[in-house]
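A protein chain is absent from this complex, but the other protein chains hold their places.
And now, chain A:
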Amino acid sequence: MISFLEIEIIKVKAAPTSGRGVRKRGRIAESHSGELWRGKWQGNDIVARILNVQEVTARISRDFQTEFPALRIFAHPNICAVLAAANQPPNLVVISQYMPFGSLYNVLHEQSSVVIDHGQAVRFALDIARGMSYLHSLDPMILRFYLSSKHVVVDEELTAKLSMADTKFSFQEIGKSYSPAWMSPEALTRAPEDLNIRAADMWSFAVLLWELNTREVPFSDLAPMECGMKIALEGLRVQIPPGIARNMNRLMNICMNEDPGRRPNFDQIIPILEKMTL
């Protein structure tokens, strides 16, 4: 737990930085989930994300307090932990390590300085699968980590890590799914408690595999509501284009089985991905 005063310092310190690719005032981005600020904390480059919550009530502040410690996962190389949090209503701030390449989504679709060849794409997939396998081994499981390329970050060595800071808190974005393209049809329809969350994550992984192989954004031409309704009710699915290696094609199909009970778990596909990286 750090005080908001320190965050203010982070903001001030962040202000003058104007290095390569960094905006002048330190604010990296603003989205539906909140503002991202870049700064320094205890000598480390960090990202502070100020959550977008309309009114931080005492209850929300308390929930934040109980939920964030679970996101401090330092035990796995493919997980990017939440370093600290500032619970200072009206501000709730989550601090994580700064990643110069940003999200995997950014690396794949929005930048051109790093070329991602097929081998690198498979290595990303393997990194993600290992991270997910670890998350799925936790008891209790982390809820509301929705796997997508937007919630995976890439470090300087091009290692992909699951970004715990992108986990949604119980009070965040209730009833709103901004990236349904990665979600399984059952996760778009049924409540998490009526769902096999691990199997639903495997579907999301399959969409990620598709994305890594095609270098396209799934359903990029559809707005979230259109895409969600069509996946949930009209059987809209990503189409695997010709030219994808046969074994990768098969892996995607297995992971995207319409029957959640027949999808593999991450421990089962890690060896397959390991073979592919050879």
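Observations
Quick note on the criterion: a residue touches a chain if its C-beta (ideal position, glycine included) is under 8 Å from a C-beta of that chain, and two chains touch if they have at least 3 such contacts; residues count from 1.
Here is the rule we go by: contacts and distances are computed from a predicted model.
Name of the non-displayed chain as stated in its UniProt record, restricted to "Replication factor A protein 3", "Protein CBR-PAT-6", "Checkpoint protein" or "Geranylgeranyl transferase type-2 subunit beta": "Protein CBR-PAT-6". Checked against the full complex, the candidates A:39, A:228 or A:260 give a single residue touching the omitted chain, namely A:228. Within the complete assembly, residues 32, 54, 173-178, 180, 187-191, 194, 223-230, 232 of chain A touch the chain that is not shown.
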